[in-house]
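Okay, here's the structure, questions in a sec.
One protein chain is absent from this view; the other protein chains keep their places.
Should a chain be cited, it is by its letter among A, B and C, assigned in written order, with residues numbered from 1 in that chain.
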Amino acid sequence: MSHHIVELKDVFYSYPDGTEALKGISFRVIHGESVGLVGTNGAGKTTLLLNLNGHLIPTRGEISIGEVPLSKGTRQEIRRKVGFVFQRPDDQLFMPIVYEDVAFGPINLGLSMEKVDERVNDALEMVGCLHLKNRPPHRLSEGQKRSVAIATVMAMKPDILVMDEPGSNLDPKSRRQLINLLKGFKHTKIIASHDLDMILDVCERCIIIKDGKIVADGSSEELLLNETLLEENNLELPLSRQYLYVKRPF
Amino acid sequence: MSHHIVELKDVFYSYPDGTEALKGISFRVIHGESVGLVGTNGAGKTTLLLNLNGHLIPTRGEISIGEVPLSKGTRQEIRRKVGFVFQRPDDQLFMPIVYEDVAFGPINLGLSMEKVDERVNDALEMVGCLHLKNRPPHRLSEGQKRSVAIATVMAMKPDILVMDEPGSNLDPKSRRQLINLLKGFKHTKIIASHDLDMILDVCERCIIIKDGKIVADGSSEELLLNETLLEENNLELPLSRQYLYVKRPF
Amino acid sequence: MTFDLEFFNLGYLDTLSNKDTLVHRIDPRIKIIVSFIFILFVVSFQKYQISSLMPFFLYPVFLLTAGDIPFKAIAKKVIVVSPFALFIGIFNPIFDTNVILTPFGIPVSGGWLSFFSIIIKFVLTVSTAILLIAVTSFPGICEALERMKVPKIFVIQLLFLYRYLFVLLDEALRMVRAREARSFGSRGKEIRTFIRLISVLLIRSVERAERIYRAMLSRGFRGEIRVLRRLHLRYFDIVFATGSITMFYILRNYDVVDLIGATLNRLLR
Partner (left out) sequence: MHMADALLSPAVGGAMWAGSLGTIIYCAKKLREKMDDKLIPLMGVLGAFIFAGQMINFTIPMTGSSGHIGGGMLLAILLGPYAAFLVIASVLIIQALFFADGGLLALGANIWNLGIYPAFIGYPLIYRFIVRQNASPQRITFAAILSVAVGLQLGALSVVLETKLSGITELPLSTFLVLMQPIHLAIGLIEGFATAGIVIYVRTLRPDIVDDLEGVKSLSPGASLKKVLVAMAVLAVITGGVFSWFASTHPDGLEWSIEKIYGKPEVPQRANQITENLSKFQEKTAILPDYSLPSKGEEDTKPSWPAVDPGTSLSGLIGGIMVLTLVVLFGIGIKVLRKHKEKM
C-alpha cells in the first residue's frame, strides 16, 4: 500500500526566532515499518515530528505522506492519516470525561453517533481502559492517562502512528504494557524517545539525530549496540545491554 | 550525628477528598544512609515525601527529623534541614535569574550577603553550572534546570536530601551526570523514582511501597533483583539486569 | 498559528534583552525615564507637525544600532500593531479637508498632515517601547521599578508572571496542537470545547501555583521576598540621561529642521 509511505526530502526548519532546528533531513519510511528517533535533548526530534504532522511547515524541502505533499492546504487531510501522541498525556486529554475525549476526533471526522460510539469502545478496549470510560482524566494515574491518550489517537484509525517520548513518567509495568501495545500495532510507526531499550524492543529501524542532521540510519540492533557511535552522539548503550559490558557478570 | 535521623511511626495520611494515600508507614533512616522509594503510579511516594517536609501533616502517626517531632510549629525549622527537590524543576525555579533563585534559600536563612554569595557560588560549582549564574531559568535545557534545582537545595546545606523523580525527561547522558552528582552527596538521601537502575546505582537501601503501605524494606541489591517480589508489586527488574534473564546472552 | 508567532517573538525579544552592549548596560531606571520623557516630548507636538518630528528618530535609531538589535524584528512588530492607530487616524483626511500646504503646487489637507503626524508619532513611540525591552532585560526593568518605589508586591508578582509566562505559553501551545491534531477546519473549535480547554489550563495553573508555593516554603519563605539589588548608577548613565533629555528639549523648542531647511533653501536660491 504505497499510500502510507512517509518521505522527507532535504527538510530544513528554522523557528521564527532564527534557531535552525532541522538542517537537511531526508528519509523514507515504507508501509508497516517501525522507526525509532533518538538523539540528545535539543537534537530536533520533536521539531521533526511536528513537521510530519503539519504543525510546523518546513522552511525548505519537502515532506509527503502517501502521495500527498504536505502543505498548509493539505495538512488537514494528512492529520487524518497521521495519529500523533504527544509527549505529555496531559496536553492531549483536554475533555472532561475519558469517553468525550476519545470521541473528540471521530466526531470531528464527521462520523455518525453509532460509529463514534463503536470507535470509542474499540479504542479503549485495545488499550485496556474501557473501565475508565466515565472517569475524568485528571483523576487518572500517569500510566492510565498515557493509555487513554493512545486510545484517542487509535479511535481515529490512523495509518501512521507518530509518538513523542511515549514512555516518560511511566512505572515499569505500565511501560511494559505500552511496549506490548506498540508491538501489536501493525501499521507504520515513528517513535521519538530517550528510552533506548524501548526503541530496541519496538523498532526494527533507528535514526540517530544530532544537531538537526541525521548521523546514522539503520537497523536498531546495529546502531544502538554500537558503542562508539552512541558515545559520539552523547548517548549510552541501552541499559539492558550495559550490564554485560560495564560490570562484572552477575 | 543522631540529629539527622529520620523516623516515621505508623504514619497515615488522607487527602481532604477522602483518598487514603498513606496507611501506616514506619521506617527509620540513619545519618548518611541513602534510601530509594519505589512503587507504581499512585502508590503514595509523593505523598510520603510531602509529609516528610511538613507540606502535608499526617492525619495519624508521628514523624521526627533529628530529635524534633514534626508539627505545624516545628516545620519551619525542619525545612532548613531537609532539602526537597521537586519532581518538576519548573516549579522549583521561580526566580527570574539563576543566581537569585539559588540565593533565595540562603537569604531566607538570614545569612549575610557575602555568605549568601559564597553559598550560591559553591552550590552552582558543585553541580557544574556556575557559568549559568546570570541566565534566566526559562532559557535552560531540562537537564540544566534539574541541576540548578539541585543547587538551590544544596545552597541551604541541608542535612537530608529528598528528591521526587529526579531522573525523568533527561537524556541518557544527563541522567548519568545526575547519578554521579547524587553519588557524590555524602549526607542522608531519600529518593523516589521509577528508574530502578538509578536507585540501584545510588541507594544502598530500598523501600517498596504499594497502596500506601510498605511491602518491603531492605538492601537495594536484594529487593530490586528479587523477581517475584517485584512482580507482586507491579514492578520489573532494573533494565540493566533484565537482559541476562530475559534474552539469550549477547 | 499567529499566536505561535507571537509566542516565538516574545522569546526572541527576551533573547535580545539578554545581550551585553553599551545600551544594555545602561541602568534600566535611566532607560525607562528617558524613554518615557522621549514619548512625552513626541506626543506633545501639534497635530499638523511632521517635519519637526524627524530628528526624534535619533533616539530609537541609537537604541537600535548601539544595542545591536536587528532592524527587521522591530519593523515587523511595529507593522503588526499599527491597525488601531491607522483605523483612528484614517478618519482625519475624511473629516478635515482644509488645504493647509501646497508644497510644489500639490494641495495637502490638514487631515492628511495630521494623519501622517499620527503615523510618525506612532512609529516613534511604539518602536521606542519595543526597543526598551529589547535593550533591557525584564528582571532589570522590575528591579528598576522596585527601586523607583513601585510597591513590592506588584513587582514581585510581575517577576513571577514573567517567569511562568514561558512555561505556560508552552503548555498552552501543546494543548492547542493536540486539539488541532484531532480537529479539522473549524470543527472542534466551538466555544464549548474552548471553555473546556481553558478550564483545564486554569486548573493546572492553579495547581502549579500551589506547587511553587510549596517550593518557596521549603526554602524558608515567610512572606518576604528580597529582590537582589544590583543596580548602580554609573557616570555614563548620568551622561546618557542628561544628554538625551537636553537633546529632546532642544529639538522640541528650537525648530532645527526648519533651520536646516531654510538654510538649504536659501543656499539653493
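Basically, a residue touches a chain if its C-beta (ideal position, glycine included) is under 8 Å from a C-beta of that chain, and two chains touch if they have at least 3 such contacts.
Remember, it's a predicted structure, so these values are computed and weren't measured experimentally.
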Where the unshown chain meets chain A, residue by residue: 96, 136, 138
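Note that only the chains that are shown with their structure count from here on.
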Chain contact topology (line, ring, star, complete or other): complete
Identity of the chain that, by mean CA position, is farthest from chain B: C
Geometric centre distance via CA averages, chain B-chain A, whole Å: 31
Junction residues of chain C, two or more chains touched: 15
Chain C - residues contacting chain A, complex: 4-5, 8-9, 11-12, 15, 171, 174-175, 177-185, 187-188, 193, 196-197, 200, 203-204
Chain B to chain C touching residues, read off their complex: 50, 53, 55, 76, 79-80, 82-84, 86, 88, 90-97, 99-100, 103-105, 107-109, 135-139, 152-153, 156
Residue ranges of chain C in contact with chain B within the complex: 14-15, 18, 137-139, 142, 159-160, 162-163, 166-167, 208, 211-212, 214-222, 224-228
